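The complex appears here without one of its protein chains, the remainder shown in place.
And then chain A:
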């Protein structure tokens, strides 16, 4: 049972651990609390609607969305405009880029906004720049630029750029992870939005490289960090570890206890099922 391990009551509780991919562009932890001042998070990122639909939204409103471990605020989309509805203060429309359709809004405060929105009609290819927002659990784009595509090579170019940025960000992240520590746990914990966990995490992990975990502890942790084990909601039973690692059950128990006290694993449905706090 959860018992005295309430602080490890599911990754979701502190939305930290491995659920927060590490932010490759933000290596210094102190930047993550001031996204407004961080220029990295203000960059315009080309994305597909599919990527946006899968973007992770942290519970913390400020941190917004994460794609490939990078903070996503401003995005660029290229697709076909649809369902355009003009209202008094704004224009709502959808953008279908072939991977999905995203709802967008454009405030029309000034004549220039009105003019730009008049120039685009349903069925037209458009390039949209905007701020990605979560609203009542739905993702929306607050567009600040909606322009018709006049050179159709831009479509292929946009998607090539999407692929490039994705592979750039994900390779940076891999490098970052492997250079810091082999496990996801320490590297990702630097960016947890909850300060409480962060404080304890940063006290714990610096200098606490995975070298500190040896022998049976390491084997157990490695086993629990396999993607197949991470995917199991209830974690792995103690007996399974005994069987798979072919070690005496006392050794396994000792290892589990020590890993649990280090905050690297936690018990799930009962005191026999364990899960890694890291998320692969």
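For this structure, a couple of remarks:
Note that in this section contacts are C-beta pairs under 8 Å (C-beta built on N, C-alpha and C of every residue); 3 or more make two chains touch, one makes a residue touch a chain; residues count from 1.
We take it that contacts and distances are computed from a predicted model.
Between the listed names "2-oxoisovalerate dehydrogenase subunit beta, mitochondrial", "NTF2-related export protein", "Replication factor A protein 3" or "Anaphase-promoting complex subunit 11", the UniProt record for the complex's undisplayed chain reads "Replication factor A protein 3". Although one chain is not displayed, chain A still touches it through residues 48-53, 80, 94, 98-103, 123, 125, 138-139, 152-153, 155-157, 159-160, 162-163, 166-167.
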